[in-house]
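One structure follows; several queries about it will come next.
The complex appears here minus one protein chain, its other protein chains still in place.
Right, chain A next:
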Amino acid sequence: MIKAVMVMNTQGKPRLAKFYDYEPVEKQQELIRSVFAALSSRAENVSNFVEADAIFGLDSRLVYKHYATLYFVFVFDSSENELAMLDLIQVFVCELDIVFNYGKMQTILDEIVFGGQVLETSSAEVMKVVEEISKLEAASNAITFVPKTVSNWRGR
């Protein structure tokens, strides 16, 4: 399964961190730091995998992609295919204004990875849901008092 998903900038500042096994926040920060240390020592144009056993325990691998000033990191175990994870990062990284769009990023990730399991690999499918959810949220913000109708309407 997928153990964690992280997005951090090239200075090591986390932009998104999601751990699918419960970890106390202090531990999370520590893990993020170790991951960053492992990533920042790597040259450009080398392979995108890091053996993460030392950081995340046995049977852990890490794949990352470096886009602009951001690292996208997926941590996973032997139940996932390395190349498929690499592709999945691609799916996850749509045109996102990641810095400010924390909420949207959460939504997208939640659609793709569910409790550590990859449930959706199609960008189109994910974006459809994300739009629906933002519509719903917008609706619930506009219509302050009649959410029931909204949910009824959505649920048909």
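To be clear about the criterion, a residue touches a chain if its C-beta (ideal position, glycine included) is under 8 Å from a C-beta of that chain, and two chains touch if they have at least 3 such contacts; residues count from 1.
The working rule: contacts and distances are computed from a predicted model.
The chain that is not shown carries the UniProt protein name "AP-3 complex subunit delta", picked from "General transcription and DNA repair factor IIH subunit TFB5", "AP-3 complex subunit delta", "SAC3/GANP/THP3 conserved domain-containing protein" or "Large ribosomal subunit protein mL44".
Contacts to the hidden chain, counted on chain A, fall at residues 1, 13-18, 20, 22, 25-26, 28-29, 42-43, 45-51, 77-79, 81-84, 86-87, 99-100, 102-103, 106, 110, 114-121, 125, 129, 132-133, 136-137, 139-141, 144, 147-148, 150-152, 154-156.
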